[in-house]
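Every protein chain except one is present and positioned as in the full complex.
Coming up: chain A.
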Amino acid sequence: MFSKGTKRKFSDGDEEISDESLVGARVASSYNLQRQSLLDMSLIKLQLCHMLVEPNLCRSVLIANTVRQIQEEMTHDGSWHMVTEAFCGPGQSPSERLVATEVLCRSREQDAEPKLFSVISYEGCREEEVVADETLCSVSVSDTVSNVCLAGRVGQCWEKSELSGVERDEEALEDSRLGSGEDEEIDTEDGASTESPKTTGQVFGTFEIKNGSPGPDSALEELFSDVDTSYYDLDTMLTGMQSAPKMGPYDLLDSLAPSHGSPSIVSTPTCRSDLNELDHIMEIIVGS
């Protein structure tokens, strides 16, 4: 079934891997993706909070707490062996609970896509590396059938994150290619967790003091100036949010011209992804 020489990304490649552990690891990896999706959703909600005129403090606090919880767990898990995690005691596997809600955790944008998690095969996991490579070059999703599902998910990741996760994962992939032996997740988690105290600071700081509005143009630039820095660099992201003036949703629509300069950090190949990201953000704002 599985060729002996194939190295799995998510588990320690030294041991001989049995079918059971693969299933467990698959469940664990889908749990991680799910958790990631929840984290994405929460961060978007927090961001949108800042765009509203008068954010609801209770809701913001609850979302921020959820984000913190996820980040803590990701930090904690990141240092654990993936396979061991999948073999958690029967009463405490968090993956089971989240897997149960997986059907409902798909965001709106993913509704059209096929069921990802149930289709993930071993090949899919292995392919992720390849797929990510391709997305570095262009946004268009790889055509290979075996890649379609996971690629769609990963592609979604790039768009959904609004910030170029490209750089982030680029680093992660390079690291793993260099044989650092670290799990892909670890980099992102570490990055994320260290930012959490500042995250909430930026979230709640705005309730105290309103910064003067520098004007719609520069504000918009600021809003998107960190679109592509590391997605997990929450500090920068939310600082950008904080100094944005309180614009209503219509202001954002008005000022969102396609000709608006792309942020400088985005390199040419990912220019197209940037527009897609903007479209995506627009969808969220208008949709909400």
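Going forward, a residue touches a chain if its C-beta (ideal position, glycine included) is under 8 Å from a C-beta of that chain, and two chains touch if they have at least 3 such contacts; residues count from 1.
To be clear about the criterion, contacts and distances are computed from a predicted model.
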- prompt: Can you pick, from "Dipeptidase", "Protein YIPF", "Translation initiation factor eIF2B subunit gamma" or "Serine/threonine-protein phosphatase 2A 55 kDa regulatory subunit B", the UniProt name of the chain not shown?
  reply: "Serine/threonine-protein phosphatase 2A 55 kDa regulatory subunit B"
Full-complex contact with the absent chain, from A:Ala25, A:Leu46 or A:Ile70: A:Ile70
Statement: Residues of chain A touching the missing chain are 35, 38, 41, 45, 53-54, 56-59, 61-62, 64-66, 69-70, 91-92, 94, 97-98, 100-101, 104-105, 107-108, 197-198, 200-201, 204-205, 207-208, 210, 213, 245-246
